[in-house]
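A single protein chain has been omitted from the complex, and every remaining protein chain is retained in its original position.
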Amino acid sequence: MKRIMRSGMILVLGLGPLMVQAQAPVSDETEECLDCHRSVTPGIVKDWEKSRHAGNTSGGALRKTPRERRVSSEDIPAVLQRVAVGCYECHSQNGSAHADNFEHFGYDINVIVSPNDCRTCHAVEVEQYRGSKKGEALDILRQNSIYQLLADDITRLKEVAAARVVPGHISEHNKGQSCYACHGTEVQVAGMMTIETEFDDIEVPNLTNWPNHGVGRINPDGSKGACTACHPRHSFSIEIARKPYTCGQCHLEPDVPAYNVYKESKHGNIIFSKGADMDFERVPWRVGEDFQAPTCATCHNSLLTTPDGDVLAERSHDFGSRLWVRIFGLPYTHAQPKEGSTWTIRNADDLPLPTTFAGVPAADYLIDAKEQSIRRSRMKGVCTGCHASSWADKFLTRIDSTNANVDRMILAATQLLQKAWDRKVEEPTDPFDETLEMMWVRQWVYYANSVRYATAMSGPDYAAFKNGWFDLAENLKAMETELKVRAKKKLFRR
Amino acid sequence: MKRIMRSGMILVLGLGPLMVQAQAPVSDETEECLDCHRSVTPGIVKDWEKSRHAGNTSGGALRKTPRERRVSSEDIPAVLQRVAVGCYECHSQNGSAHADNFEHFGYDINVIVSPNDCRTCHAVEVEQYRGSKKGEALDILRQNSIYQLLADDITRLKEVAAARVVPGHISEHNKGQSCYACHGTEVQVAGMMTIETEFDDIEVPNLTNWPNHGVGRINPDGSKGACTACHPRHSFSIEIARKPYTCGQCHLEPDVPAYNVYKESKHGNIIFSKGADMDFERVPWRVGEDFQAPTCATCHNSLLTTPDGDVLAERSHDFGSRLWVRIFGLPYTHAQPKEGSTWTIRNADDLPLPTTFAGVPAADYLIDAKEQSIRRSRMKGVCTGCHASSWADKFLTRIDSTNANVDRMILAATQLLQKAWDRKVEEPTDPFDETLEMMWVRQWVYYANSVRYATAMSGPDYAAFKNGWFDLAENLKAMETELKVRAKKKLFRR
Partner (left out) sequence: MKRIMRSGMILVLGLGPLMVQAQAPVSDETEECLDCHRSVTPGIVKDWEKSRHAGNTSGGALRKTPRERRVSSEDIPAVLQRVAVGCYECHSQNGSAHADNFEHFGYDINVIVSPNDCRTCHAVEVEQYRGSKKGEALDILRQNSIYQLLADDITRLKEVAAARVVPGHISEHNKGQSCYACHGTEVQVAGMMTIETEFDDIEVPNLTNWPNHGVGRINPDGSKGACTACHPRHSFSIEIARKPYTCGQCHLEPDVPAYNVYKESKHGNIIFSKGADMDFERVPWRVGEDFQAPTCATCHNSLLTTPDGDVLAERSHDFGSRLWVRIFGLPYTHAQPKEGSTWTIRNADDLPLPTTFAGVPAADYLIDAKEQSIRRSRMKGVCTGCHASSWADKFLTRIDSTNANVDRMILAATQLLQKAWDRKVEEPTDPFDETLEMMWVRQWVYYANSVRYATAMSGPDYAAFKNGWFDLAENLKAMETELKVRAKKKLFRR
């Protein structure tokens, strides 16, 4: 086809309607939004005009078969069903719940469209997401005293006094640009503010901890999450969400090298080489027909069918629903937590961590063997869309072995750190702010995670030299040296 | 559309002319070049044949509206206006100024086409570039004694004598493959040399410090710069220049992680996911219509309009023209320098650096508050093509906060280094060649820059674990340890 086009002989005639993006009727309110915003923020208006939201009505969407539908609510209000999903339709939902609702040229508008607003049409997805680890991502970090300690130690300012580094003030700002950029901020409304526009000065809500599109953002209506983290404004494209670049915004080396490993994998190799010929838009998504290798979404949440329409995996916006083990070790691998609210976990040492520092899992808070088996089967169902059953079994079993091996390398590091604590070389109240402690953090946050992701998704460099086994070994040796020097020298004695 | 094509029913008829790459008349001289080079260097001939230069005349280009023009000179010679922009048209310009001009099968040809030659048609762009930091990139590095010291320390050879590392000879070659590959070399002509061709032996100029296409290259005609650094030979494509891969050739982690941060950003996410559907060729470039997320060029230099043609930002080939602050800290952030010739700066310590080691800016050499405000407004004008004015303000203000916070982490490192110097642990004459000094270099060149770029362009991993706050903290701790050990031990006393 490409070649035919190149050859320079194509008849271009009539039939325009086929090519024009379908247009759905636009509500009067949205038309009025567009009147100004076409010149005020033309980029997002055009982005929306090219989107599925602009070209379709939710009523039309409901007339598709359940499998093909991109809406999941059965009770979409009739007034919405008749019009395109426009500015006003989204930004006016549930206004009374929104602290960021304000009067804007005669309309009551919310600045932020929250998952609770998207729920009007996409109820099932919002419900799946709610309470999941992603939905709870801000509180997972903020409500967990241990994780807060780590975040504070890393991002707080430091000062130098008498040749020593001393802790300075804790910076929410610094956390906002690092941790909370992915985990989400709590967006609040600090009254109104005046902004100049080309028409006139206008009053708008003064949002704090904003801009942010972290997955666990707490919105001014109290809801948690940001659908736009993965379906960005204002196309809200399923294609973008299905492409690996989206997950790559947060799941990066050195702490969570999922995207890096994927890029190195055979799956990534095929997608980056041939993705331009694949269909990332279709629902349901047909293995082999629409795509010939998986992206993150394929394995972790999309509705997948065979070319004949048989379901290989149901859609879920709880991204843990096909995961039995959590390879992001804290510090050791463990069965997935039962609930997204992981700050409520208490392990045997009474810490809000899924394992103790010695590796004992907080089993009461983690899914049991039966649930693990169910989730593993779900994932295997994706694998066997292409791979033989025996291939998949061996692949998944290998992940278990790696987890066990890597956990032993964390145990060794923890034993060295414990010796440092025992010998008063370092001080365990804050386990993250001294030299050996930070080496220990690297052992599990960087190197152990790297090897695990590399095994789970086949990116061998990340298991070898790129934060892999070489680093696990070298870091352990360095911890040994550091302990030896500090334990023996008066210089370092506390 | 894609689906229609896949379905396998397209009528392919007539209308060929619409599809064929337009062909402009080729000059007799260029035709003669092509006669041989079609077999000698067929790749670049074909590349050119598919280019805009081959398909258009500058005369035709001048008949476009000023906004749509890709040429900016008003006085293009009539003889050039009538023909395609071919081999001879470019390689014969201003021959008398070119030390690399030589007789080549009856024609006087320059090996290198310089910005001064491109100026024949693109005068405004060349003028904007001239004297900018990019245009002066070689001298910025070469004429600055401090930067030369750093470059020499890094790239010189080292030897071992009596178990000590001692400096070996300084290698221009090593700098050529590292520093100067981006900054540019000074290309000179060392007489003529003979090369074998399939036709006959021929004489060509013997260029030194060549090949090179660094942005600040000094050419054999004395001009500075290489347009082909971003518009590569021989398509000279605006599409390539607008794509982020181009900037990614030099602006990479760990020292200038702009491209890495961009890849992780939501902007990058959208471009990498949907860029294939966008138009990177059109002039002027219309937000929303041609592209739905920015690349480097969008924010930093392209002419941008709304879909209706209103200008959001004027084109500039001075890439600092929309920047008020320089986040590439040297070592601290500072207002942009007034001139690209930054080696002429003298700070309060009489060093050619925009700030002192204590952070005091060399204000006389930096743009003032008013100019900062003008440039910030230009950048905000790009942001508000899509984002609300309040969103943009908060985003830009956040950059200021991060700069202030990160600068404090550099100050802390500098204070530790100063202690090392005070206690004769290390020696300040060369501030880059000892252990604590190199740690200090990493603090500002790697980790501080990483956090700043991460904030300026939203790549949170680069503010957290990937050369971010974790590294700023750990490195400071390591400097403290190193200082303590060396200050107390006779072993390290100088």
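Things to note:
Chains: A and B, in written order; residue numbering restarts at 1 for each.
By our rule, contacts are C-beta pairs under 8 Å (C-beta built on N, C-alpha and C of every residue); 3 or more make two chains touch, one makes a residue touch a chain.
Nothing here was measured: the structure is a model prediction, and the numbers come from that model.
Note on the undisplayed chain: of the listed residues A:V79, A:A276 or A:A369, the one touching it is A:A276. Among A:K64, A:R164, A:R346 or A:R408, the one in contact with the hidden chain is A:R408. Remark: the omitted chain is touched by one listed residue; of A:C90, A:C230 or A:V287 this is A:V287.
The chain omitted from view is touched by exactly one of B:A54, B:V85, B:C179 or B:L312, namely B:C179. By the touch criterion stated above, the residues of chain B touching the omitted chain are 1, 4-12, 18-19, 38-47, 49-50, 153-155, 157-160, 163-165, 168, 171, 173-174, 176-179, 181-182, 193, 195-197, 204, 206-207, 210-211, 213, 232, 235, 237, 239-240, 243, 245-246, 248-250, 252-255, 276, 279, 434-435, 438, 445-446, 491-492. Where chain A meets the omitted chain, the residues involved are 1-5, 10-20, 263-266, 268-270, 272-274, 276, 287-289, 292, 306-308, 310, 384-391, 393-395, 398, 401-402, 405, 408-409, 412, 415-416, 419, 451, 454-455, 458, 460-461, 463-466, 468-470, 472-474, 476-481, 483-485, 487-488.
One rule holds in what follows: only the chains that are shown with their structure count from here on.
Once the centre of each chain is set as its mean CA position, chain A and chain B turn out to be 32 Å apart.
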